[in-house]
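Note that this is a trimmed complex: some chains were dropped, and none of the rest were shifted.
Chain nomenclature is as follows: A and B, assigned in order of appearance, with residue numbering initiated at 1 for each chain independently.
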Amino acid sequence: MKTKHVVDLTDLTHEELLSVIRLANRIRENPEAYAQACRGKILATLFYEPSTRTQMSFQTAMLRLGGRIIGFDNPQNSSVAKGESLKDTVTVVGGYADIIAIRHPSEGTAAAASMYSAAPIINAGDGGHLHPTQTLTDVVTLYNEMGTLENLTIGLCGDLKNGRTVHSLIKTMSTFKGNRFVLISTPELTIPQYIKDIIIASECSFTQVRSLAQAIPELDVLYMTRIQRERFGSEEEYQKQNGVFVLDKAKLKNAKKTMRILHPLPRVDEIDVEVDYDERAKYFEQTVYGMYGRMALIMTMLEKSDRTPAPRLRSTHPFSCSNPRCITQSEKYLPALFREAGGDMLLCRYCDSRTLI
Amino acid sequence: MKTKHVVDLTDLTHEELLSVIRLANRIRENPEAYAQACRGKILATLFYEPSTRTQMSFQTAMLRLGGRIIGFDNPQNSSVAKGESLKDTVTVVGGYADIIAIRHPSEGTAAAASMYSAAPIINAGDGGHLHPTQTLTDVVTLYNEMGTLENLTIGLCGDLKNGRTVHSLIKTMSTFKGNRFVLISTPELTIPQYIKDIIIASECSFTQVRSLAQAIPELDVLYMTRIQRERFGSEEEYQKQNGVFVLDKAKLKNAKKTMRILHPLPRVDEIDVEVDYDERAKYFEQTVYGMYGRMALIMTMLEKSDRTPAPRLRSTHPFSCSNPRCITQSEKYLPALFREAGGDMLLCRYCDSRTLI
C-alpha cells in the first residue's frame, strides 16, 4: 500500500482496495492463521467523541490479530481538558502506539493528525466529513453477499444530503463499472451536486426517486440510513421527514428474493424490527464483515509502517478555510493548505470544503 | 453445562454448580495451568450502569485465563445515546465477542439480552433483581472457608427486604441440606414472603430475629450487607435504619472462633474498620474467591458455546408486565413472556415479578 495513513478510502488505489477486501476474506475463512499477525503491536483509539460501535469494532479487530489496545473515548478524561493541542496529543501517542484510529467532531481532523504522527493514522470519522472504514465495511459486505462489485442496482434511502456514509459509498462504488444508484429521498434531503458529478464522470449511472415502495422491486441492494435528528433545525422538521422512508415487511414483499439490505447502524426506527427476521436483512452480518475489513486494513497498514513523521508543511495560501466545522478553526497552528479549484475557488485539504477568495 | 446463558445461578443444576466450584478451586491451586485456557477469546463487559468492582473482577478473570477484553462502563459514551435498542447492541456485540457480561439498571435485562446474542450472556446485575456471580462468589467462599455447604447456621444481617444478594444466596444455599438461616433485620426490612416459602419447601429452616448481638453466638457464618441509601424514601428514614446493625469488635466477642464474616462489598459503615484485623473477617478474601469463581464460570460457558442465537420467541399473553422497573417497559419490541402462576396471576419471565390480569 502506497499511502501510510488512511484519511479517505480513496487514499487506496482500486487495486489496493481489492487487495484489502481479499485479505479480509482470507482472515474470515481462517481466523486462526492470523491470530498472532499483529502480536506485540499496539492500537490507540483516540475518540474525541463517543462511538462505542466503531471503537469496539477497531478494538476487536486488533485483539483478534493478537495486538493490544490503549485509548480514550471521552475528551473530558483526556489531557485535552488541560488545553493540549491535537498536534501534541498525536505526536505523543504516535510515540507510544504502532497505529492510531482517531475520531473527532471537527472535519479534517484525521488529515491534520496524519501530519504529525509517527504511527499510521486511520480516520474513524471526522465530523460529517469522512468515515472510510464504514465504507470498507459496506464494500466487504457487498463483495461477499453479491459476489461482485460491478453491475449492481443499489438503492440508497434516507438522508442523502447529510449522510457521509452514503457519499463515501457512492464515491467508492463509482470506481467499479456498471453500477446504477437509485437515490431515494425527499426533495429536501437529496444528494449533493458534487456526488452526482462523480457518478456522471464514472462508468456508472443514477436515478432519483421519491418513493421507497416504488423503487424497491428493481434493487439488488438496499442501503438504508438513519435520518439524524441532530442534522435538523427543529424537532418539527425532523418529525416531518422521519418515518417517511421506513422499511417494513409490506414494502419488502415486492423486493427481489436475492436483494440484500444494508445499514451502517445504529438504526433508530427506519427499519422495522420485523425485517430483522427476513433473510435479506444483512445489517448485523455487515458489522462482522466490518471487523474483518478493519483487521485486513490494520494488517496492511502495519506491514509497511516506517515510523517517520511527515516533513513539515507550510501554508499554501494566505487564507483560512471558511468551513466553521473545519479543524483549522480551533487548531490555529495548522498551516493553511488548499488546492486551487478554478476561478476564485480554493479546496481545503483538511475538510475538502470550498472557500471563495 | 446445559444452559448457554447464566441469567440466574439457578440456571445451573446442583451438580453443575458444584462442578464450577471445584474448577474454581483447581484454578486457585494451580493458576499457571489455566493461564492460556481462554487464549484468543474476547469478553465484552457491557455496563449500562457503573460498577468498577464487578467489572474489574470479570476483566481480571478473563485476562488471567489468557483472554482479552472490550466493553464500556458508561452508557453516555455508548451508541445507546443515539437511541439504539438493547437488542441491536447485543446482536452486534455478540458478533464481536465470544462471551458477554452485562449489567443494567432495569430488571430482566440479562434475560432479554440472552434472546438475541450469539455469544453466551452472563448476568452481571440487572437492577435489584439478580446478580448470580455475586452468589457464586459467596458460595465459593463458603465452600473453601467452611469445608462444606451443608448443615451451616448462616446469619444474614441488614436490608433483607431489598438485598438481592441475600435473596439469591438463600435460594442457592437452600438447595443444600440442613442449613439454618438466621434472618437479622428491623421489622421494616424483613425478608420477602416468597423467599421464606423457598426455605420452607427445602430441607433447610430459618428464624427471624431483631438483634445482631443476640444472634451472633450461634452463627457459623455472618453475612453482612449494606443498607442502600437509594432504597429509602427519605434521608431521615435511611438514618433511622442505618447503623442499627453495625458489626464491631464488641459484638464479635461473643462469636465463635471459627465463624466467618462475609460481605458483598462495597461496605459503607456497617462493619467497623477494626473488624478488618480480626481473623474471622473474610470479605476481602471473598473478592479473590469471586475472581476464581468467575474464571471457572467463563471457562465452563465457553467450552460448549455454539454461536447460534436462540430461535425467535412470540408473546405468550396479550398483557404487559406491570413492574415499572422491568426491561419490557423501555424496550417495546420485546415479546410479552409470562408463566402462569395460578389464579389471575402471571409471572414475568424477564423480571420474575407478578402481574395480576
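Keep in mind that, in the parts below, contacts are C-beta pairs under 8 Å (C-beta built on N, C-alpha and C of every residue); 3 or more make two chains touch, one makes a residue touch a chain.
Please read all numbers here as calculations on a predicted model, not as lab measurements.
A single sequence accounts for all chains of the complex, and while 2 copies are shown, the assembly in the file contains 3.
Basically, only the chains that are shown with their structure count from here on.
For the two copies, chain A and chain B, the CA superposition rotation is 120 degrees, given to the nearest 5. Mean C-alpha positions place chain A and chain B at a centre distance of 41 Å.
On chain A, the positions that touch chain B within their shared complex are 32, 35, 50-53, 56-57, 59-60, 63-64, 73-74, 265-268, 273, 277, 284-285, 287-288, 291. Of all the residues in chain B, the ones that touch chain A in their complex are 40, 42, 44, 68, 70-72, 74, 76-85, 87-88, 91-93, 95-97, 312, 333.
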